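Removed: one protein chain of the complex. Kept in place: all other protein chains.
Order as written gives the chain letters A, B and C; numbering starts at 1 within each chain.
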Amino acid sequence: MLKVAIAGGTGYTGAELIRLLIRHPKVEITSVTSEQSAGESLVSRLPFLKGLCDLTLEKFDPDQLAKKADLIFSALSHTKAIASTRQWIDAGKKVIDLSADYRLQGDGVYEKWYGTAHTEPDLLKKAVYGLPEIYRHKIATAGTGPCLIANPGCYPTSALLPLYPFLKSREVNTTREIIIDAKSGVSGAGRAATDKTHFSEVNEGLVAYNIGIHRHIPEIEQEVSLFGGTVIFTPYLLPVNRGILTTIYLPLKRALSQAQLETILEEQYKGEPFIRRVNAPPNLAHIKGSNYCDIAVFATIKGNTAILMSAIDNLVKGASGQAIQNMNILMGWDEQEGLRSPGFFP
Amino acid sequence: MLKVAIAGGTGYTGAELIRLLIRHPKVEITSVTSEQSAGESLVSRLPFLKGLCDLTLEKFDPDQLAKKADLIFSALSHTKAIASTRQWIDAGKKVIDLSADYRLQGDGVYEKWYGTAHTEPDLLKKAVYGLPEIYRHKIATAGTGPCLIANPGCYPTSALLPLYPFLKSREVNTTREIIIDAKSGVSGAGRAATDKTHFSEVNEGLVAYNIGIHRHIPEIEQEVSLFGGTVIFTPYLLPVNRGILTTIYLPLKRALSQAQLETILEEQYKGEPFIRRVNAPPNLAHIKGSNYCDIAVFATIKGNTAILMSAIDNLVKGASGQAIQNMNILMGWDEQEGLRSPGFFP
Amino acid sequence: MLKVAIAGGTGYTGAELIRLLIRHPKVEITSVTSEQSAGESLVSRLPFLKGLCDLTLEKFDPDQLAKKADLIFSALSHTKAIASTRQWIDAGKKVIDLSADYRLQGDGVYEKWYGTAHTEPDLLKKAVYGLPEIYRHKIATAGTGPCLIANPGCYPTSALLPLYPFLKSREVNTTREIIIDAKSGVSGAGRAATDKTHFSEVNEGLVAYNIGIHRHIPEIEQEVSLFGGTVIFTPYLLPVNRGILTTIYLPLKRALSQAQLETILEEQYKGEPFIRRVNAPPNLAHIKGSNYCDIAVFATIKGNTAILMSAIDNLVKGASGQAIQNMNILMGWDEQEGLRSPGFFP
Partner (left out) sequence: MLKVAIAGGTGYTGAELIRLLIRHPKVEITSVTSEQSAGESLVSRLPFLKGLCDLTLEKFDPDQLAKKADLIFSALSHTKAIASTRQWIDAGKKVIDLSADYRLQGDGVYEKWYGTAHTEPDLLKKAVYGLPEIYRHKIATAGTGPCLIANPGCYPTSALLPLYPFLKSREVNTTREIIIDAKSGVSGAGRAATDKTHFSEVNEGLVAYNIGIHRHIPEIEQEVSLFGGTVIFTPYLLPVNRGILTTIYLPLKRALSQAQLETILEEQYKGEPFIRRVNAPPNLAHIKGSNYCDIAVFATIKGNTAILMSAIDNLVKGASGQAIQNMNILMGWDEQEGLRSPGFFP
């Protein structure tokens, strides 16, 4: 049994990690930390786990975590675990970081978007971007020793998975922006109460936010720019608990038929365990609680713009499920271990 | 035009007062205060009112309010305006207090439930409990001079309106507790963000809270005890924005038929403008945004327990609409002035 | 008092017409029809109106409606009132048709999208498209005699109002498609129960539908094509009761700054009573129940694409409120009569 620890276990991504890891047959959770509730039972903060997990929440202590675990999921908010991650790597551990701290590789990009210089630039360079459908080989290779996986953000996952086959196909017209219109459930904003996530403010509403300034823009562009592309990204706060539905208006170099578009998708993703190609528009109702990314593509009349749609659960494929998928790859296990179960419907 | 001011205008009850008063033909809002946003436009905090109200939010200053208005709606949180209310009354104003500060008349009751001694016990004694369907005459009489109306709480309104005809009928078996099971929308918890009202915690959930210790218990019991009754009160947080649906299991001295029960209700409330007797169970969907209290009564097989149900909008009949109804009575106006409009459906 | 009748009064647009007309000082509702519930009280089907409207629902009889009313709101489903409308016009009435029957002017367009030839092509030609912010003068002129207003669809209203100033400015690059991504609350799908609008299927979901084949596409294109533009239109079913939030990605001929974009909007809509230009992204939560259309525009980094956003209540500005606005213009009344009230929040 692999010993794993979770730094920051009572937020939504931490809770989802525990929910999924409890069923994982090759893993034992040895430690869960909480900034606010150290010393209390985990169940006091996550009552849905009563009867399934009797851990006591611990103060965040990087040394202790390194002693107790061989793999650490870091689910703290950004900047909080930059230094600790260095410690863990030096101690020979594997680290999967669910924050944005080790995702942005460009010089000064982290500082520009997070307002503070990155204090571990060398380690940053070594981090592997943990999008298995694109970087599976790099992840697996990293897993042979101590390593750091930068687990992708929820919006970038929802955007890059449908985009990647088309970017790779070189059919995208990169002189025009790729338009990404992405609607996210409220758990994506975290568990801390804010004015913007107060029930009566969100319920029966819909609103875009952070137009042009959302911190997931540089993460998306880091990948898209490898193919010469640029993006316009519009995120929305949607009155549901879970899920991101992303629609992409993709400029093409030439008109492509529905069949041609589907072929591009199929060729890239045939056999991928967590990509489901669907013919109807994907629905958030069908991916809640699962690690699937449902993807559809639609041709338009003129044909020079394709419409891509993806649906993921922001807490699973957009965070904790993908982190476990990365762990499975790192460890050389079946990639679907612990993730094979369906979501819930309705 | 009567000049009115609103102390605490950017919470949900304040916003609802403004929404309703804007349409009131005999009233002009001269001042709205905000603890957090003084100096900003009202619309910056309440964008739904853009184009309808161009006031600037003011710092709370009781003297200024007294200068600017003849009637003051106090929608501050409890204890905040106890002293100011005294000032306003001394300055000859009419005050309608939407907080709980002047509702609890019994010796020491306020202190017991709010943890601090009441600093204006004399004024407290003079306050009139503003439930028009029961105390219309007292309210109207008070309105001939400076006066203080203690506007009822939302739960007490939803419970006392259906209960009153039966208590008055002397058919209630007061040796058993009256059971009040009351489900409230989230706006009843106020506009301040809290862990308990975070969207993802409330949505797709339902939970009771403050069993046996909710501060509306003494307010309900103050009225029920006039008839010798006692209550068990269970409030719930319901994942909707507005509305309280209250079910009351009422012990009777003898078996009463459906017709007998309906007659009791009808005799008390015939002609009441804001009480709607309904035959089917009342639905929150039918009272949202209106000042109506829908009430139904159902006999049971044995007949010794009646089931009463009421539906109100906690922000209208449970707070701001009722406050305006009280103002209309105080001023000798048509009681329905500004309140005649339907709610919204769906 | 103008006598008005509503054909099809128990659907959501019919209910909203009644809700709004009850408060309209110059109108008397003389007849409301219902296909399923003729002979029953209106309140039996619309309990939220209890105490406010004591009409009995009538069988749909075009002759009777013409006798009872001078203006008829036709809120029947498409094709149901094509012939009756001709009758009403011949009888000298004014008709405001909330269906799609008299909106599509092009030869064969109606047949193409609705699967049946239009049986009143001459009358169709005379119908005025009732978008007051664009066609106010034509509507007012029509009102001098018997006339037919084709009240716009909800999606077209939400798209055309933000688009119009930019189309008119001739800054739009019409060689690229205008992308319209529009999220609608469930009341837009009507009141009849369907598998797709079953609560548990919609709640906690989000899904696009009718991509490329939605019947509002030809209506939008009819106006956009006047300026040489074409559109890609993606509608979504959103788990809220009311509201359409529409985002438009608008290709421009040249880079425009934020200030330039705002000026275009301001110049067109200055003084418009129901257009609110907002700086933050519009939120469905702020327009529920009101006749407002909130519009914002955002420049992008490259500047060759503008992002437009609008929020309307599909049942008010997207249907019944706009119908009343049209009535006010037809009658030469204050355009805001009966529509001046705020929506509800939260």
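Please note the rule applied: contacts are C-beta pairs under 8 Å (C-beta built on N, C-alpha and C of every residue); 3 or more make two chains touch, one makes a residue touch a chain.
Since this is a predicted model, take the numbers as computed values, not measurements.
Enquirer: So which of B:Ile22, B:Ile179 or B:Met331 would be touching the chain we can't see?
Expert: Within the whole complex, the residue contacting the unshown chain is B:Ile179.
Enquirer: One chain is left out of this view; which of A:Met1, A:Leu52, A:Ala83 or A:Ala192 touches it in the full complex?
Expert: A:Leu52
Enquirer: Using the definition of touch stated at the top, determine which of B:Ile149, B:Val240 or B:Ile275 touches the missing chain.
Expert: Checking the options B:Ile149, B:Val240 or B:Ile275, the one contacting the hidden chain is B:Val240.
Enquirer: Who touches the missing chain here, A:Tyr12, A:Phe73 or A:Tyr164?
Expert: Selected residue, touching the omitted chain: A:Tyr12.
Enquirer: Quick one: say which of C:Glu133, C:Glu177 or C:Glu204 touches the chain that got left out.
Expert: C:Glu204
Enquirer: Give me the chain C residues in contact with the hidden chain, please.
Expert: Interface with the chain not displayed, on the chain C side: 12, 185-187, 191-195, 197-204, 239-241.
Enquirer: For chain A, enumerate the residues touching the unshown chain of the complex.
Expert: 12, 15, 19, 22-23, 46-52, 187, 204, 241-242, 273, 276, 278, 280, 283, 285-290, 292, 294, 340-346
Enquirer: So which bits of chain B touch the chain we can't see?
Expert: Spelled out for chain B, the touching residues are 176-177, 179, 181, 183, 200-209, 211-212, 230, 232, 234, 236, 238-243, 245, 247, 249, 281-286, 288, 298, 300-302, 305, 307, 309, 346.
We take it that only the chains that are shown with their structure count from here on.
Enquirer: Do chain B and chain C face each other with the same patch, meaning over half of the contact numbers show up on both, or with different patches?
Expert: Same, since over half the interface numbering is common to both chains.
Enquirer: Quick one: most central chain, C-alpha centroids?
Expert: Closest to the centre of all protein C-alpha atoms: chain C.
Enquirer: Which chain has its C-alpha centre farthest away from the C-alpha centre of chain B?
Expert: A
Enquirer: When the C-alpha atoms of chain A and chain C are each averaged to a single point, how far apart are the two points in Å?
Expert: Chain centroid spacing, chain A to chain C, equals 40 Å.
Enquirer: CA centre of chain A versus CA centre of chain B: separation in Å?
Expert: Whole-Å distance between the two chain centres: 46.
Enquirer: Using Cα averages as centroids, what's the distance between chain B and chain C in whole Å?
Expert: That pair's centroid distance is 37 Å.
Enquirer: If a residue has to touch 2 or more other chains to count, which residues of chain A qualify?
Expert: 200, 202-204, 239-241
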